[in-house]
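Note that this complex is displayed minus one protein chain, with the remaining chains in position.
Presenting chain A:
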Amino acid sequence: MKHVNLRIRPRKWILAILFLAGTGLSILGIPGEPTAIRPGETREMALRREAESKAAFESAYHVFMSPRCMNCHPAGNVPLQGDDSHLHTQGVRRGPDGRGLYALKCKNCHQDANLPGEHMPPGLPTWRLPPEDRPMVFQGKSPRELAASFKNARFTGFASIHQIIEHVEKDPLVLHSFTYGTRPPLEHGEFAAKVREWVEKGAVLPDK
């Protein structure tokens, strides 16, 4: 047993030193280098801007991953339903264009507007999932993975990352997500402002 202890102790000391060194540097406000320094920015200003960009995304992430948003961005080809994000009843499927299959097209049940009453289908003229060739999966992604996806034109279909601002500010499907059921954790205006802040401050990827 003695022999084993002697072998473990040095490793613990190394870890402790590394931990204290990291904590100390963080307290002193000396984290890593910024990914980019904009004209007129000091290194410290760039670091602050990038930290704010990450924080903004992390706030918006909770909206992206709320059932009102994520349910139509599933990892599979079946939309999700409800606050527990269960598979959509009726076994409906995405279909090539995201509008469903055969007798189970989205608009066969979802009308142009929400219907009154409990458990009635919510509605909008453009009710659909993303199409099969660009499924825009949110489900299962960490903040870093989702942010990276949004920066990928093949994922979004946007020519520029700035189009995501217009999308979250104006797209009827996005706006509609804030009108029924358990609402996302931010008001729409606050959410859109966070996305704008994330993009305008560099669309920096969160750490995890």
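By our rule, contacts are C-beta pairs under 8 Å (C-beta built on N, C-alpha and C of every residue); 3 or more make two chains touch, one makes a residue touch a chain; residues count from 1.
We adopt the following convention: contacts and distances are computed from a predicted model.
Undergrad: Hey, which one's the missing chain according to UniProt: "Heme lyase CcmF/NrfE family subunit", "Carbohydrate ABC transporter permease", "(2Fe-2S)-binding protein" or "Response regulator receiver domain-containing protein"?
TA: Spelling it out: the chain absent from the display is recorded in UniProt as "(2Fe-2S)-binding protein".
Undergrad: For a quick check of understanding: of A:Arg48, A:Lys107 or A:Arg183, which residue touches the chain that isn't displayed?
TA: Among A:Arg48, A:Lys107 or A:Arg183, only A:Lys107 touches the chain that is not shown.
Undergrad: Out of A:Arg93, A:Lys151 or A:Arg183, which is the one that touches the chain we can't see?
TA: From the options A:Arg93, A:Lys151 or A:Arg183, the contact with the absent chain belongs to A:Arg93.
Undergrad: Under the stated touch rule, tell me which residues of chain A contact the chain that is not displayed.
TA: Chain A touches the chain not shown through residues 89-93, 101-105, 107-109, 111-112, 115, 117, 119-121.
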